[in-house]
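Note that this complex is displayed minus one protein chain, with the remaining chains in position.
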Amino acid sequence: MSHLASDRTKLLARVRRLKGQIEAVERAVENDAECGKILHLVASIRGAMNGLTAELIEDHLNHHIRDEADPDTRRKGTDDLAQALRTYLK
Amino acid sequence: MSHLASDRTKLLARVRRLKGQIEAVERAVENDAECGKILHLVASIRGAMNGLTAELIEDHLNHHIRDEADPDTRRKGTDDLAQALRTYLK
Amino acid sequence: MSHLASDRTKLLARVRRLKGQIEAVERAVENDAECGKILHLVASIRGAMNGLTAELIEDHLNHHIRDEADPDTRRKGTDDLAQALRTYLK
Partner (left out) sequence: MSHLASDRTKLLARVRRLKGQIEAVERAVENDAECGKILHLVASIRGAMNGLTAELIEDHLNHHIRDEADPDTRRKGTDDLAQALRTYLK
């Protein structure tokens, strides 16, 4: 990754928040919670997922593509992003 | 929830698989993995999230709405679903 | 459909607004507009699409499922919705 450490700390906090949301769904299913409540928990995760994806792509664009002077490194960064977006938008 | 136990077991397996995918992202960020790899892991989660959401909504439609004879219970089930979809599609 | 006429008018206005947004993309591509501008136009359509989908599902839930006393009509309405959501979340 080799991002700025500050970006990495922010990213890690976001990933852990998302994990916490999934764990809340897991507990709700285990405890046989009301279906409406589980639906609500799952629907809320989508925003967190999109936010994480957006932040990650933006970090990647800024650190591996935008100001990357070496053409080969830049091409690799661009191709990695293109492939991830193809999976995401499939 | 009060779904069939078989639905619940399937649902729990799906939630745990999704948690495993998030944990793989967490480890990759902690270990300073290549950014392209992290992007790929995150992009793949979207399909799992959509699958979980689709299964949950389908279970909810089948168990709390479709064959629910009591109008009040059905209305509650419908309103829960409408609210979750509003959050999801926001 | 057989929705309330007011719902239908609102829905039609939304569909036409969305068509106008697609036509703006069409013109931009025809006129060889800047790629950044086209990207921006396309990205904005997603919100409109989600809004249309949410409104349509909510109308469907309210008029064909929520207060539908006839079990067969209700089952058909529920199955139509389940199938559409499966396509949407695929």
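Chains: A, B and C, in written order; residue numbering restarts at 1 for each.
Just so we're on the same page, contacts are C-beta pairs under 8 Å (C-beta built on N, C-alpha and C of every residue); 3 or more make two chains touch, one makes a residue touch a chain.
Here the structure is a predicted model, which is why all the values come from computation and not from measurement.
Q: Just to confirm, in the complete assembly, which displayed chains does the hidden chain contact?
A: So, spelled out: the chain left out of view touches A, C.
Q: For chain A, which residues lie in contact with the unshown chain of the complex?
A: For chain A, the residues touching the absent chain are 50-51, 53-54, 57-58, 61-62, 65-67, 69, 71, 74-75, 78-79, 81-82, 85-86, 89-90.
Q: For review purposes, identify every residue of chain C that touches the missing chain, sorted by number.
A: Here the touching residues of chain C are 1-3, 8, 11-12, 15-16, 18-19, 22-23, 25-26, 29-30, 32-36, 38-40, 42-47, 49, 52-53, 56-57, 59-60, 63-64, 76-77, 80-81, 83-85, 87-88, 90.
The working rule: only the chains that are shown with their structure count from here on.
Q: Chains as vertices, touching pairs as edges: which of line, ring, star, complete or other describes this one?
A: Topology of the interface graph: linear, an open chain of contacts.
Q: Regarding the chain B and chain C pair, does the interface count as same (over half of residue numbers shared) or different (under half shared)?
A: same
Q: Whole-Å distance, chain A centre to chain B centre, using C-alpha means?
A: Each chain reduced to its C-alpha mean, chain A and chain B end up 17 Å apart.
Q: Residues touching two or more other chains, restricted to chain A: which are they?
A: none
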